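Structure provided below as C-alpha cells; questions to follow.
A single protein chain has been removed from this complex, and every other one stays in its place.
Labels run A, B and C following the written order; every chain starts at residue 1.
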C-alpha cells in the first residue's frame, strides 16, 4: 500500500482535555507526531509568559498542534461527499493543520521582535529543510512538503484548503480559544464548536457558515474578544514580556560591546548576530532559555542579573495607564528623572501597547486583508457576517488599543528620600497622594 | 498590626481551573508565594514524565501547592467555631499546606532513587535553612518555621493539624486527584469534594467524616484507585521514567569513571558525588535537566546519547508483562542474550514494578502505619470506614502489583538477521510468531 | 429565640445542578419552602413550552426560586460588614428572593394575555392573603409580609434591597440564564458568576460593580442576548405558545357562547369570566391544564379538539418570516383566502412578534425606566456600563424585533387541489416554487 494511504492497525487516540480524544489513523500523521522537530513543541509553552498570571496556562504548543489537527479532521469528516470538496486534499489539510506552528520558538513574540525573526519563516524551513518532517512528507509524494508549506504560507492555490487553517474562523483559532480557556480556567472561550462544525460548508474558495449557525459564530467572536482582553493582553503577562524583551536586549547589547559572560552563551550567539540557521533555531527551546536566564542571575552586569532575577522569580514591573501619544511631556520628564535617579529608563521605563480588531471584513488598501466570514442563507446566497449579525456589526472594524507604562515600583520606593527625583517620579506616576491605581 | 495578623487590603485571587479561585487574604501567605523557593516550583512538573503519555499533564507543582493551600483554607473556614478546633492553628495549617511539597526537585522519583535523595529532607532544609521562606516564617514568630516543618514532617504534636496535610483523605490527595484528572483530561478523579469538606469534623487528634458523607468518600477512594492505575502507573509513563533513571545512572557512572563530558556537568556534580547541599539542590530544576540531556545527545558515549535522544524525542522502550519472581530463568537468558547481541542489559532490559494499596487501616508491625479513615455515626461513635462501606471493605488492604519488562524494540529489530541471539530474544519477548501483545 | 433568628440544628442543603448546593440555615426559609403555595411551583415549568423545542427544559419554577434565593444568600455573605450594607435586611432579601415568582401560574405568558391576568398581582396576593406563606412571614414580625411584598413590587423604600431582585443584573436573571442554559444544554448562558458576586458592592441605593469585573458583566450581557434569541424566542417554542393561546381563546369563546363541554371545565370558569380569586388561581397548575387539554381532544368542537391535539402531541404550526407592518396587503389577502378555504384565520393564521432590548440605561419618558448598571472605578467614581464597555455600548438601546407568521402547513396541504384558494395561499406563503424556507 502506498505510504500516503497506509493506516495504523488500530486507530490511536490521545486523551485530550479539550476535544476529549484526538484520533489518528494515518501512518503519515503518526510519524509526523513522532518526529523530533514536532516533539520539540513540548518544550515551548503555548502562551509564553501567561502562566505568570494564570498559573494553569502551562500547556505547550504540542498540545495545541494536536488540537488543530483534530478539529480539521472533524471538519473534513463532515465534508466527505459534499459538493465542492475534493477528498484528495484530506491528507494535505491534516498535515498542514498539525504542522502550522512548527516554527515557533520559545516566547516567540519577544524573540521575534528583539532578534528580528519570523516564526513563519522557520516553519517553512523546517518543512522544506533537512529534517525528519521533510523526509516524512516527501515519502507521501515528491513535492508534497512544498504543498504543505504553501498551505501554511497561504499561497496554496486551493484557497478552500488554506481557509481551514487561516481565516477568521479557522481550526487554529477554534482550538486555541478553547484550549487556553481550559488551561487558564477562565469562563470565556467557550462556544459551541460542535455546532459550528456542523454548519460549515465548503464552497469554491472558502468555508462558509449556514446562516442557522450564526449565533454560534457570534458566540465564537465574542469569546475571541474576551480572551484577547482578559487573557492574551493581560497587563501582568505583558509585564513579564517587557522584562523578557529587555533581558534579550541587554544580553545582545553586552555581547555586542564585548562583555565577558561567565559562561559563553553558545545557544544565543547566532541570535545576537542575527544570523540564525535552522539547526541553531531548533536547539533553542524554553528550557535552554531558562538555563541561561538562571546563569545570568549571577552575572556581574547589574541590569542583566536584576532583570533575570525578576523574570525567574516573578518580581514583575508595576504599571499604570499611559498613552504615549497624548502624554509625551510626562514621558520625557520621566525619562530624564529616571536617568537622574540612576535607573536606566531604556530598561526600566517601558510603554507597551496592545491592540486588537475583533472582526473585520476586507477593506481595500489595508495592510493585511482579512477575509470576511460569510453566511450561507437558505437561498444559497452568501452574506457577509456583519450584515446579518447586529452584535458583530456593532464591533466590526473597531480597533481597540491599550497602552500601559511599566516600571519597577520596588526600585523607586527604595530610592533615598534625599534623591530629588524620587518625589517627582512618584507624583507623575501615581498622581497626588495616590498609589491606589498602581497595579 | 503583628505580621501574623496582617491582611491584604483586598483579598487576592488566583484563577484556578480546578477550584475556580484560590483566595489569599493573609500577608504571610502572599509573601510565601512570592518567595523564589516557591516560584521555583513553577519549573517542576507535578507529574514528571506523565505528559509523554497524557499530553495535557504539563502542570507544575506550583499549581498543586496553591490548590492544597486552598483546600485547607476551605476546610478551616468550615471548622471555625467548631468544638475541638483551635483557630490559632489556622496560619500554621495554611503555611504547611502551601509548603508541603517545597522540597520536590525535577522528576523526584527517579532522582531520589538514583542519587539516594529524599525530597522531604529538602523540604525541611528549605523551611529551616537560610532561605526567603525561612525568613518570612520566622517573622510570624520565632520558632514558627520549625512548627511548619514539624507539621509537614508529621511530628507536630497536634495530630489534628497533621492530618489535614497527611492522611488517607487529606488536602494533598484531594487536590492532586482532581488536578491531575483535569489536566490529563481523564474522566476518573472526580468526586464531590464540596460534600466531603462539609462533612469533615475535627475531633481530638484527627479529622473524621460524618457517616452521611460516606458515599462521597467511597467515590474519592475509587477515584484514587483509578488514577493510580490509569494515570500514575501508566506503562508508557514508566517507560520514560525507566529511560530517565538509566540516563542518570549512566552519567553518574561516566563521571565516576572519569569520562570527559564536552561541557562539565556543573549542576550535576554534587548529585554524582551524593553530597548535595541546599544551594545546589535548589538550582536543579527541569529546565536545567533538559538543558543537559540535550547537550548529552551529542556526547560520544553511545549509551548516554542514545538514552538522552530517546528521552527528549520520546522514542521510548516497549514493554511486556513480566513477573521477575516467576520468570527468573527467562530473565537470566534474556540478560545473557542481550549481552551477546551487544546491547547492554543494564540499560536496555529493565523490569519495573508498581504497586498500590488503595486503602488500608492500621496493621501493627507494618512498615508504615496508615491511619484509617473514621466515620462519625449519628450517635457520635467512630467507625473505621471499611467496616461500614462494602466497597471499601472489598478493596481494603489488597495490594496490587504490576510488573513490566522494558526494552528497545527498535534496536532489537535492527539487529542483523545473522545475529544468533536475535531470534531467540524475539521469541522470548513476543512468544511464537506473536508481537501483537507488545506495546 | 425569636422565630426570625431561629437556625436549623444543622444547615440543610439541596443538591442543585447549577449552584452545586443550595444552603439553608434559617428556620423561616425552611418553613417557606415547605409551604404548599411554594411546593406548588414544582408543578409549573420555568420555561412553559420551551421543552417542546429543547427537550431538557423540563425544570420547574421551584428549581429557579431556590436558585435565586441561593444567589442572594451568597451576595449577602459577601456584603457582611461592608459599608452601606445593613445586615438587618438580610432575612427580608432572602424571603423576597425565594418568593419573587410565587404568583406564576402555568404558561403564564399566554394565560396572562388571554385572561388579562398579571402574575405579579398574584404574588402580592399570596404573600398578603390567607396563605401559609403569609402566616410564616407574619411570624417573623407583624408587617413583615408587607415588606416582602414591597420588595418584590419594587416599591420598598430601600432601593438597594430592591435592586438585588430587580435590576439589569439581579439574582433572578443570573439564575435563570445559567439554569435555563444548563437544562436546555445550550452552550450560551455561561458567565463567571462567582467573579460577578465578588465585585458587587452595595452603595446607597443600588449594587454597583467594581470596574475590574467589567468583562464578566459584558459576558453576562452577551449571554443574556444569546439566550433570548436562541432559547426564549425560539420560533418553535413560540409556535406552541401560539397554539396554546388559541386554545384558551377558543375555550373561552365556547364558554361564552354556551357551548356544552363534555365535562364542565370547573377549574377554568373563573378564568373565562375574568374573575379569578386567589383560591382558584392556586388550584390551576400545569397538570390541571394538561388534564383539560387532553379531555378537550375529545370535544366536538373541531377547532378546540384540533388545537388541543396539536398541543399535546406537538403537531405545531410552521412559520415564515413576516412583517405585518410592511406586508399588510398580503396579510389581508391571506386572511380572506383562509376564510375561503374554510380554515378559520382567527385560529390558524397568527403573527407573533418578539423583541428584546439587551441592555439599556434610563431614557426619560420611556414606558418602563431601566436602571443602568454602574461600574465603580478605582477612584470610587461611578460610570454607566455602556460608557466604559465597547461591546455594551455597541448593543445598548438597540431593540430588535422578530416577526413570524404561523399556520398549519399540514391542513393547507390537505386542501383539495380543487380548492381555488390553495394555490394562491401556498404561493403567498412560500413564494414561487419554494417551500424550502418554511420551517
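Here, contacts are C-beta pairs under 8 Å (C-beta built on N, C-alpha and C of every residue); 3 or more make two chains touch, one makes a residue touch a chain.
None of the values given here were measured: they were computed from a predicted structure.
S.K.: Using the document's definition of touch, tell me which of C:86, C:294 or C:355 contacts the absent chain.
M.R.: Touching the chain that is not displayed is residue C:294.
S.K.: Which of C:122, C:183 or C:338 touches the chain that is not shown?
M.R.: C:183
S.K.: Per the definition of touch given earlier, which of C:15, C:154 or C:387 contacts the omitted chain?
M.R.: For the chain that is not drawn, the touching residue is C:15.
S.K.: Where does chain C touch the missing chain, residue by residue?
M.R.: That gives, for chain C, the contact residues 14-18, 20, 34, 36, 39, 42-43, 51, 54-56, 58-60, 62-63, 66, 182-186, 283, 285-291, 294, 312-315.
S.K.: Tell me where the left-out chain touches chain B, residue by residue.
M.R.: 186-188, 190-192, 195, 215-216, 218-219, 222, 225-226, 229-230, 378-379, 390-391, 394-395, 398, 400, 436-437
S.K.: Identify the residues of chain A touching the omitted chain, counting contacts across the whole complex.
M.R.: 13, 20-21, 194, 198
The criterion applied here is as follows: only the chains that are shown with their structure count from here on.
S.K.: Return the chain whose centre of C-alpha atoms lies at maximal distance from the corresponding centre of chain C.
M.R.: Max centre-to-centre separation from chain C belongs to B.
S.K.: Give, as an integer number of Å, the spacing between the C-alpha centres of chain C and chain A.
M.R.: So the centre of chain A lies 44 Å away from the centre of chain C.
S.K.: What's the distance between the Cα centroids of chain B and chain C, rounded to whole Å?
M.R.: For chain B versus chain C, the centre distance works out to 52 Å.
S.K.: Which chain B residues sit where two or more other chains touch them?
M.R.: Residues 20 of chain B each touch two or more of the other chains.
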